[in-house]
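This is the structure, below, for whatever I ask next.
For this view, one protein chain was removed and the others were kept in their places.
In this document, chain identifiers A, B and C correspond to the written order of the chains, with residue numbering beginning at 1 in each.
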Amino acid sequence: MSRAGVVLCRCNTLIDSKMDFNTIERRLQKHKNIVFIQRVNMACSPAGKQIIEEMASLHGIDSLVAVACSPLAKGSVFKDLTRKLGIDKNMLEIVNIREQCAWVHEYDDATSKGLTLINMGINRVVKAQPDSTTINCAMINKIKCDKCKRCLEECPNRAISINDDGYPAVNPDLCQRCGVCIGGCPLAVISLPDFKVDEISAMLKGASGAKSPFIVGFFCDFAYEEADKMGQAGSAYSPNLHIIRVPCTGAVNMITVNDAIAEGVDGVLIAGCDASQCKRKRGNEVARYRIENFQKSLEEQFLEKERLSYVSLGEGLKEASIINDDKCNRCGACQQVCPYGAIKQQDEGKFQVYYKACRSCGICAAACKPGAILVPVCPDKKIMNAIDAALAI
Amino acid sequence: MSQKQSMPKSKGEIEVIIYETDFLIIGAGNAGCFAAIEAKRKSPDVKVTLIEKAHIDRSGCLAAGMDAINTYIKKGKTIDDFVKWSRSQAGGLLREDLVIKIAENLNQPIEEWEEWGLPIKKDSETGEYAHRGKWDIVIQGESMKPILAEKVREFGCQVLNKVVATNYLVTDGKVVGAMGFGVKDGKMYVIKAKATCVATGGAAGLYKNYTNDATNSHHQLWYCPFNNGAGYAMGIRAGAEMTTFEMRWCATRTKDFNGPIDTISVGYGTPMINHKEEKIMQKRYADLGGETAPRFLRANAPMEEWLEGRGPCYVDTRGMSDQDIKDMKTDYLNERPSYVLFLAARGQDLKEEPIEIYGNDPYIVGGHTASGYWMNSEDWSTTLPGLFACGDVAGGVPNKFVGGCAAEGILAARGALEYISKLDEPIDIDESQIEAEKDRVYAPLFRMYAEGDGVKPLEMEERMQRLMDEYAGGVHQFFRMNEEQLKYALKHIKILQNQVKYLVAEDIFELMSAHEVIDRLDVAEVLIHHLIFRKETRWPGWQTRTDYPEKNDAEYDCFVNTKKNTETGEIEVFKREYKQIVPGDRLKPN
Amino acid sequence: MGKINIIICTNIHCQGSKINFLEIKEVLEKDGYEVVLHSNFCDEIKRGFYPSPFNNCKLPTVFAGCSPCVMEGKLKKLLNCPVEIVNIREQCAWIYNNVEEVNKTCQNKIFFGIKQVKYARIESQPENVLGKKLKGYISLMEKYGPNPFKM
Partner (left out) sequence: MPPKVDITKCDGCRAEEEPLCDQICPGNLMRLNEQGKAECRSSRDCWDCMSCTKICPQGAIETRLPYQLGYYPAKLIPKVGTDKIMWTCVDINGKVERYVIKTRNN
């Protein structure tokens, strides 16, 4: 029996003013796996961390559910905390009820969706097992693998090869942890240290009683970030959507989608980058292929094919970089280094940034010898100025 | 393509792969998997190897799953109760010493299976397994075989998929492994072992099934059609003593599909009726137990109705509730999903139209009847030293089903480990038998290259099936037979055995098919000897002699056993005495 | 100098009590900046409405408070002027114990922000792509009705 501690962070009232923590606490009280529920003003503050540490040692928990802001915001705080508490890294679940719930939904909707999200999170840590592996790469469960070799074909980084024992093995130096192999494995026997198919399946079970139509979104890191941005901007969207973060759209196994449909989920959205722009090289390309195939199967089952749909997000989220053709020497280095395939050479030889695909990472600017590329959000001048300023102080 | 390239065209081209192991298990079905797991957990140092004709994840009877465990000793029931029930169901003939030992181990594998992930329905009040009949519990066993296969791998057993065994390795009368070939790679496999356990399936496809059409439905059987009786055949050829083949498994199945029927009749208490809407069992077999009459009677009853002109017969589903129908279809989806497809393909509404039933083609299957190796209850060995048996090939214990076969796997592994621990000298193998087996196994391929003409495995199989059906009591003959018919069948089986040398195979798959029919012929021969010997009718339906319609306890209240004389090739038939351990009337369940 | 507004969030739960904000304010004001101390800027964020205390609310503004990851988007939307965020919480108040050190770092960071703020721009609000796409999707799902596998 898992012993989970639940921390509800108020975020200095930025969260609990937007949803009803009392109801949530009351509803969670009955959960057999929860040993304490602790409300803190700011979980990331020294005072907040101290309270959590005290509660954790008092109750002897083996897993922690941090109900707080986005893992992209303060995830490292909780990771450090669990390390300090001796809780396995896989036994931490951060439930993002700030950016993706409290800040985008009406009070009552936020409360009920928050509860669903928390239940999903609890389900994950209850299902999760401590994971002592220190190698951070895809792992293949040989007990279940039947050596079909599809992972070899689909790995965008050629990180998987056949071992002497006939089973596929992952080269940790090449593995980029994109999870495309996980998504493609017909038996779902591959996992990443922080992404396991059976745990996702357990999360889906936590969804009972959710608002109908119940929509689950598998959001790749970039789409997830965009959803967070919506939260920051306070751009409301429907509370029917429940987001599960995945490394890449290519990491979503269709077995998981089957789980969702079997669990009664009304619609599944897979959200990722625009076609050309996957940082994982071809994650969304294989995802689209799998989705198309799955949609055919849905229709065969007399279900509407849109019950599984792809959404591209992150288009033009940031101001795109600009190439000054007067300075450009046409070396093409920018095109080579761009992780999103956003730079293309035009017919007349000019290099141009496709604004929808650019994520303003600045790698092209750093690689551009003649200094022809301007990154509007952080121009060279600003960086130089920062260095001057730092030296002057 | 690549498979054809690797196909040997002459003896010199045969690639021989030699493995050495401690404990070899032939057949990675339910029983074999439990034997492997038990051996590995009792003695982790013992090297355990399984060979499997298909793939361990979905091989054998449990390929599609299972909806119930029919032998679970529930609270309040005793081993004696179980023996008495099983004995009465089998018409009073079984090996009580074996049954008692199996009964002692019946529950362990099921509880383990649950722990490993098999969902078993629980009674919401008591927390005990929810029961369906006297000894049945309901499971959701669609994935029970993959779950078991995962455990086998987890325990560190070596699994050789796609390798079919063809004969035992025998040295000084002891079984020291087995030979076979890869059904995909065409290589010859020689596995030397300190102890060997045969855990293959029974024999389907000896008889023609009535669903067979010229182009399709050859395998529309209830029993797994890929179980061809290889385990029996290897034993017969090596001179092992076999028992009770004449107790054939003929049962009432769903008409035109050969689907299981106990799911409906036992699980949901639906009565069997004839076209006059008479409840068959209650009307004609009330004195023999009515709906709970012994299995052979229940198998035979609808066929008798047909013969008397009161067919077709049904199980009456019209009184079932919507929920029951849904639950019943769920059970089918867990065991034989395509039966649900069949009902849909007939557009049948079970509340309007009952399910039609009929007899199936007879099978030799030790999990249901007592056919198989004559066993030693001390260590689950056969009459061949070094050879152990479990599951459908092990004889003497009818009604063991999935649970009993699993328990037998455990018992056979224990016996084998004990045997291995007592072995001191290393295995010394007479290599000439490997050469001889090469000749025998690959002959149909070589004949195809050399002659380009001969007998196709399917042709021979269909000839044998028609012969058995018509002359050895098949379903088209309402399971009836007489001495003359049986002798005719035997004569032609012998002709077919002589024709084996003309078999041709174009590829490795056909080579496998060729050996399946060769093995079936050997089983059929022994079966006919058994049927001829028992000059009585002990189990009408399973064994109906029109020339001896009565039971003759004075002569035949015993086991009929056979053994092939390995010198002369003759089948010797003899009796073995019945030993009663649990007191009481053997025909009464309590 | 001048032409820069400075907001410092002094929330005691965040910044603690070691930093002498009044002194820092004085130093900054000496340099000609308009400085406002705010005891809990989250209140403004929460309310979503900020009556600017500055003479010219459109001037580039340095905001000293928590890390941008906490509420950058909300803050910029609220202030609606070029903003440079100076993290005096996670990168100052929460990591230094020494009073002198924490005060010095805080002041330096704000000066750094003042130098950088000229590069700050008013960012256009991101388009609510998710909201729009989701709206269409939900109405489609509503039209289709519940998943028939829902038991």
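Quick notes on this structure:
Definition applied: contacts are C-beta pairs under 8 Å (C-beta built on N, C-alpha and C of every residue); 3 or more make two chains touch, one makes a residue touch a chain.
What you see is a predicted model, and the numbers here were worked out from it, not measured in a lab.
Within the full complex, the chain left out of the display contacts the shown chains A, B, C.
Touch with the chain omitted from the figure is made, among A:I51, A:L85 or A:C148, by A:C148.
Of the listed positions A:L28, A:C175 or A:A188, the one in contact with the omitted chain in the full complex is A:A188. Between the chain not shown and the residues A:D198, A:E319 or A:D380, the one that touches is A:D198. The residue touching the chain not shown here, chosen from B:A286, B:L307, B:A344 or B:I581, is B:A344. Of the listed residues B:H131, B:K174 or B:H219, the one in contact with the hidden chain in the full complex is B:H219. Taking the whole complex into account, subunit A touches the unshown chain at residues 127, 146, 148-150, 153-154, 184, 186-188, 197-198, 201-202, 254-256, 258-259, 261-262, 293-294, 296-297, 300-302.
Touching residues on subunit B toward the chain that is not drawn are 1-3, 53-55, 57-60, 63-64, 114, 117-119, 140, 142-143, 147, 161-162, 183-184, 211, 213, 215-221, 224-226, 256-257, 326, 329-330, 333-334, 336-338, 340-348, 509, 512.
For subunit C, the residues touching the absent chain in the complete assembly are 148-149, 151.
By our rule, only the chains that are shown with their structure count from here on.
With centres computed from CA atoms alone, A is the chain lying nearest the middle of all the protein shown. No other two chains have as many C-beta pairs in contact as A-C. One simple way to say how far apart two chains are is to compare their mean CA positions; for subunit B and subunit C this gives 75 Å. Distance from the subunit A centre to the subunit B centre is 51 Å, each centre being the mean of its Cα atoms. In subunit C, no residue reaches two or more other chains under the touch definition.
Under the contact definition stated at the top, not a single residue of subunit A touches 2 or more other chains.
Contacts from subunit A toward subunit B in the complex involve residues 142-144, 146. Within the complex, the subunit A residues that touch subunit C are 11-14, 17, 41-42, 44-47, 69, 72-74, 103, 212-213, 215, 226-227, 229-238, 240-241, 261-262, 264-267, 269, 271, 303-304, 306-307, 309, 311, 313, 315-317, 379, 381-382, 385-386, 388-390, 392-393. The part of subunit C that touches subunit A in the complex is made up of residues 11, 13-14, 40, 42-43, 45-46, 48, 69-74, 77, 90, 94, 108, 111-112, 115-116, 118-119, 125-131, 133-135, 137-138, 140-142, 144, 146-151.
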